[in-house]
Structure formats: C-alpha cells, structure tokens
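Here's a structure for you.
Of the protein chains in this complex, all but one are displayed in their positions.
And then chain A:
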C-alpha cells in the first residue's frame, strides 16, 4: 500500500495565453499560478518521506526540465528528493526542510526561462510533446534504476509515478503522432496522465491522453479556487483513487488527426497495413508504401484514377 509516489508536473508556459489569462476575469497570473502549484507540490511531498517530484516546462518551440535542477545527481538507488544527502542550505526554522528545496529554485527558473524568450518564438505552439517525453524518460529512469553495484543489495521499489499536465493553450494538431506515441508509452509505464485545463480552448488530444491512461481531466471553471481543485482532484495517488474517485471526462472526443495534413478529421481513411490515417483516399500509403487496389478506391472515392485504403475511423 505504501509505495513511494513520484509526481511529474508539466507546465504549459506559452506567454501569449498566460498574458490573456492574467487579464481575464478572474485573473490568474503566472506568478499566482506558480505559487499555488508550489503548495500543491509541497502537499505531495508531505504525504510521505519518500515521495519525489519533477517539473518540466513547455515553452514555445522547446521544452525544459525545471526541477530537479539539471546537473545535480538525482540520488539513484537512494531516496529521491528526500534531500537528506545534500547538505546545502542553512535551512529555515519555520519551513519543513523538504519543501524549501523545491520552492527555492523553481520560481526563479520559470521566470528566467520566460524572460529569456524571444519575440519571434511567441507564436509557435508550446512543445508539450517534448516536455511530456522528457517527463516520461525521467519516470522510466526512476522505475528502472541501474542495477546496484553490489548484487546483494536489493534495489528499492520503484515509485508509482503520475503526470499532471497544466494546459493553457489549444492542441497543436501537428504533433498528433508523437503525442499519441507519448500516450502509448505512458500506458506501457502505467503512468496516468492527469490534465488540468486552465483556459477554455479545445484540447481533444489531452482528453484522449487522460482517458487512455486512466487519469483525471478537470477543466477549472473557477480559477480563484485553483488550489482547491488541485488538492481535491490531482493529489490522490493511484491506490487512493480506488476509494476516493477523481473526476474524469465522460465525453471524450476520439477524433484523430490525419497523417497527410495533420488536421483533425471526422471521417478518415485508414491504411489496412500500417493503420496510418488519411483525410482523403490515396493510391499509396505514404507511411508504408502499400499500393491499394483500384476496386476499393472506386468504392470509397468514386474517382477511379488512384488507389484507396479501406475502413473509417471515428
């Protein structure tokens, strides 16, 4: 029952939606959001001594690891984020020592990264996939620690990992394929992806991510109560969720994006060999180069010149 838990936060840090959010009603500035996210992280660390966290940021066009700070050893095979091995910092008599560590660096790191953005970058969609991949890699490394040097030492139990993704911008349908691959890796690692949607834009891929990995999906209606949402819906661990349920999305939009134009399609044409999706019938699959028979093409498109694939997707 009491396995350590790892929480990985993914923050969407695109400046344009954040500026919009801080001027909306009720306003939610990045700074206010980070403060609440930190309390949420503290709450997770408070649950158990062995709990650990990591934070990744998705900036326009690139993703960064925000915590744990790069370059520092992560204490493999030992306790993560218990922080007992590092003797830095004098400490504060009014704060639990484990909390102080995460608090210090994160806020300044985020501001540094956001301030360092160049004007031209601001329109490019956030590299959510990059951040998600980094997070999954980190979790994978935690769950498969390198074999201990001394074979008599039993490896410590790998933590239960979870990802909470904070989204403020809409889906980038360009990234459909890598995004789905991330979802499949998360499924394989048994990592639920929880999605916390802070604005009102449409995110069908994130719906699918939380649905397919068994995570929670919450759209924050009252932004002033963010912390309450966080601690009620996103704090509970995988085991606890069997007793106290978390909100999921009952209407999941399962539409996919086509491989040819990266657009979300209502009816798609699927290659019978490699399952690639196309928005119009094509003569030859662009992924696996299978040629489709003219008869099938006739049945679907009516245009007898080129081959088609069979089947539709929902």
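Keep in mind that, in the parts below, contacts are C-beta pairs under 8 Å (C-beta built on N, C-alpha and C of every residue); 3 or more make two chains touch, one makes a residue touch a chain; residues count from 1.
Rule of thumb we're sticking to: contacts and distances are computed from a predicted model.
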{"item": "Chain not present in the shown complex, as UniProt names it (candidates \"Dynactin subunit 5\", \"RNA polymerase II transcription factor B subunit 2\", \"Proteasome subunit alpha type\" or \"DNA replication complex GINS protein PSF1\")", "value": "\"RNA polymerase II transcription factor B subunit 2\""}
{"item": "Candidate in contact with the missing chain, chosen from A:19, A:95 or A:124", "value": "A:95"}
{"item": "Sole contact to the chain not displayed, among A:34, A:107, A:189 or A:232", "value": "A:232"}
{"item": "Touch residues of chain A, complete complex, unshown partner", "value": "1-2, 4, 39, 42-43, 46-50, 78, 83-85, 87, 90-97, 99-100, 103, 150-154, 156, 225, 227-228, 231-232, 235-237, 239-245"}
